[in-house]
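Here it is: the structure, laid out below.
Let's turn to chain A:
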Amino acid sequence: MRKSLYLAFGFFLLFTWGVAAKTVEVCESCPVKSIKGAIALAKDYDTVLVKKGTYYEFDILIDKPLTLKGEGYPIVDGQKKGEIIKIISDNVTVDGLFIINVGVSYTTDFAAIRVTKSEHFTIQNVVLEKLFFGIYLEKSSNGKVYHNKIIGDAKDEYNSGNGIQLWYSHYVDVSHNHVQGTRDGIYLEFSDNITITKNTSTKNLRYGLHFMFSDNDVYSQNTFEENGAGVAVMFSRNISMQNNTFRKNWGPAAYGMLLKEINDADIQNNTFEENTVAISIEGSNRITYKDNDFIKNGWAIRVIGACYTNIFVGNNFMNNSFDVSYNSKLNDNEFRSNYWSDYTGYDLDRDGTGDVPYRPVKLFSYIANKTPETIVLLRSLFMDIIDFSEKVSPVFTPDNLEDAQPLMKKRQ
Partner candidate 1 sequence: MGKVLKYSFYDLVRSRWSYIYFLFYLALGFVLLFLNSDLSKAVITLMNIIIVLVPLIGTIFGTMYYYNSKEFTELLLAQPIKRSHIFLGQYFGVAGSLSLSLAVGLGVPFMTYGLLRSNAIFDFSLLLGVGIFLTLIFTGLAFNIAISNENKIKGFGYAVLLWLFMAVIYDGIFLLSLIVFEEYPLDTFSMVATTLNPIDLSRTLILLKLDISALLGYTGAVFKRFFGTQLGFWVSMLVLVLWTLIPILRLKYKASRKDF
Partner candidate 2 sequence: MIQITDLHKKFGKNEVLKGLDLTIEPGRIYAILGPNGSGKTTLIKSILGMVLPDKGKIEVLGKPIAKGWKYRKQIDYLPQIANFPGNLKVRELIKMIKDLRNDEGNEELLITTFSLQPHLDKKLSNLSGGTKQKVNLVLAFMFNSQLLILDEPNTGLDPNALIKLKELISKERAKGKTLLITSHVMQFVEEVADEIVYLLEGKIYFKGTIADLKNVTNQQNVEHAIAVLTKTEQDG
């Protein structure tokens, strides 16, 4: 009795909703057995409801505004024959599909879901496996990529693709996604005003997140772990990076974050833990580094090349092998009121800041920059002795590089 009541209620709902937009169901026993067929049947703003099952289809073209929704995660298997879903219309939603076996090609960037020149799209709750490229947005703006799970098994850079790629796409919100095992977890090229929030990007071959020529973007509360090289931000302006976690980006040429030719950025409240290099900076100016935690990194800040008027304030530098390293004797950056776990000074006037300045650049880091192999002498008595003598009278390291008010206690 109760069951039939529910059913009746369900039919009622479908019926009333169906007045505005119809639903086309796809399943093995349905009249419509393929997704492509359902899309062909559907009118604008209809919903294609894909029931649980496996659908061997590829090159599914969505050329009208509609919602493609999976129920119980139906599997769409492209059998490695090419691209799987391509969206060329505005107002398309893809939701709840399990897409596998994207074709791999050396000439065409096949994607699991490609959005081309479309607006107001939503891609959510999609699971992608065995992919080449995952979600590829080209010249598509004002959309949302939300809560997807992309699990690649990339082994080499030359035959793997990126998890989420944005190319000439603006005002897109990328959030709550999990990307792993691809080439670049999230890749932005010529894409402005993008918001990237609460994503997890891990174990990617190259970068967890990669910006190229993209301005005015915000990424916050993301986690980047164990990527080949963390996050790379290159040739971009006005990027805001806040509350992200960069962990365990360990290994040859690995870093938490690489800044190259970045101007006017804002880096706040991030945590850098156990990275070979937490932040590697090259030709980047007017950046504010505030309230970040640098914990147990090889190098916390590694400055290569000309970097001017950057400000480091209120950061915690804890147990890094090298806090700051410079490859020149010039310094135009300001270090103020940071906490340095290696600071051995005192605070006689009890104002919470040390009475003698802290010099974060060690001679050894200078030597290790010039001759990287010398790193094998890390923590040897000899190095400690020459570091000490350099500290007393700087010869090789910038003598104006110091934190005049080092905090005595770490910022909580």
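Keep in mind how these were chosen: all candidates are chains of the complex that A comes from, given by their letters.
For this structure, a couple of remarks:
Assume a contact is a pair of C-beta atoms (placed from the backbone, for glycine too) under 8 Å apart; a residue touches a chain by one contact, two chains touch by 3 or more; residues count from 1.
This structure is a prediction, so every number in the text was calculated from the model and none was measured.
Of 1 or 2, just one candidate touches chain A in this complex, namely 1. Touching candidate 1 in their complex are the following residues of chain A: 250-254, 274-277, 296, 298, 319, 321, 367, 370-385.
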